[in-house]
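To start, the structure itself, in structure tokens.
Here is chain A:
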Amino acid sequence: EPQIEVLHHWVSESEVAALNTIREALAAKGYGWQDSAVGGMSGGNMQQALRSRLASGNPPGAMQFIGWEGVDWSGQGVMRDLNALDEANGWEATIAPQVLPFVKDGEDLIAVPVNMHRQNWVWASTAAFDKAGIDQPNTWAELIASGEKLKAAGVVPLAMGDEPWQIQVIFDALVADIGGPDFYRKAVVDLDEEALSSDTMKQVFDTLRQVRGLVDDGFTGRDWAVATGMIISGDAAMQVMGDWAKGEFLAKGMKPGIDFLCFATPSETPSYQFLVDSFGMFEVDDPEITEAQDALAEVVMDPTVQHDFNQLKGSIPARTDLSVDDFDECAQKSFKDRTAAIENNAMLGAATHGFASQPQFSAVFGDVTAQFFVGDMSSEDAVQMLVDGINNAR
Partner candidate 1 sequence: MATLEIDRVRKAYGTMEVLKEVSISIGSGEFLVLLGPSGCGKSTLLNMIAGLEGITDGQIRIDGDVVNDLSPKDRDIAMVFQSYALYPTMTVRQNIEFGMKIRGIPAVERDKSIREAAALLQMEHLLDRRPSQLSGGQRQRVAMGRAIVRNPKLFLFDEPLSNLDAKLRVDMRTEIKRLHQRLGTTIVYVTHDQIEAMTLASRVAVMKDGIVQHLDDPQVVYDRPANVYVARFVGSPAMNIIPGRLVDGAEGLELEMDEPKGGTSRISGAAVSEAARRRYAGRPVLVGIRPEGFSLAEPGQQAIQAAIEVVEPTGPDTLAMFTMGGVEVIARLAPRSAQAGQMASLAVETAKVVLFDPQTEIRID
Partner candidate 2 sequence: MATKYGSTARSRRHGRILIYGSLVVLAAIYLMPLWVMITTSLKSLDEIYGGSFIGLPKAVTFEAWARAWNQACIGTSCTGLQPYFINSLMMVIPAVLLSTGLGALNGYVLTKWRFRGSNLIFGLILFGCFLPFQAVLLPIAQVLGKLGLSGSITGLILVHTVYGLCFTTLFFRNYFVTIPDELVKAAQIDGAGFLRIFISIMLPAALPIIVVSCIWQFTQIWNDFLFGVSFTTGDATPVTVALNNIVNVTMGRKQYNVDMAAAMIAALPTLLVYVVAGRYFVRGLTAGAVKG
């Protein structure tokens, strides 16, 4: 049976379970799945493995991309286009327009998206809220203010770790929530110097400094799932994290809306900061593999596969034309919010995970926010550092 090697960095249980739906569907078509998982370093290890393999002229059949990776590799001329399949199946129309830039290189479709995560969620413990006698906050000011009450009740207001990406998740949310979607696009996506050095940006950092006050001292080296565990146990009240955290609650048998809350980070115009996992196919000589690549693309875009996959992964389908009625409450909320955001032009690529700017730039945001968050840098300095860093990386 023809095999296709898939390079990916999904190694956790829920990820693997989701991946198995694709694997099984592929097997049903008569193709084998050869697993090449490389975890760690937020995909950095995988990137390095990929570069080595490309350098040695031995690329994998397919690879799981996030952010601009697919497009970037396509720019190096190593990807296959999937235009024929796209035209035959009319895939493009089913994909949210804001996602298209991440799977298309010019006119060519170079990857197929399987899911969509939302990054700017707040996960909250109802028990903790009740204990401190507070409700879901509607603005960041409220959220910050509730911190005092929570602390008084012996609850950590905000659970998080000090990894740069965890801090950046909050930063992304703050930029969009305080500056609005357009400001986000200008500052984080277009890297407009004026926006970057604006007062709004300073305000974002000021708020971030206040958020720091909500976090306990033990946040060093804390894994995000450990932080989620604090919400589950009621030791902490809230966590700002993508919807991959949801699995942790469900695994404990907790009910959304009852035992825990999921709501978007507070804002006047709630944004939808998305991540998309997609599969791209590398140019290879072996026609058998090319065939398998086609099969894999079809499987990934298959509505039932997307449906099953996302129920296991905690995300929602990349296709916008699917029903999610049998998904959990948070997923349904996500689905509805997405529709609204598409209308409001509030669909934003999650900068933390590479959906805004090129990695060399998004890393600068990570550097600055992380350094700002753990240290005692002033907002002015942070803004200046941001501008310098971005300019240096250009």
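Methods note: contacts are C-beta pairs under 8 Å (C-beta built on N, C-alpha and C of every residue); 3 or more make two chains touch, one makes a residue touch a chain; residues count from 1.
Criterion applied: all candidates are chains of the complex that A comes from, given by their letters.
All figures in this text were calculated on a predicted structure; none of them were measured in a lab.
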Inset, instruction - Could you sort through 1 or 2 and say which touches chain A in this complex? - result: 2
Inset, instruction - Would you pull the chain A residues touching candidate 2 in the complex into a rising list? - result: 5, 7-16, 19-20, 23, 33-43, 45, 48-49, 51-53, 55-58, 60, 223-226, 228-229, 242, 244, 247-248, 251
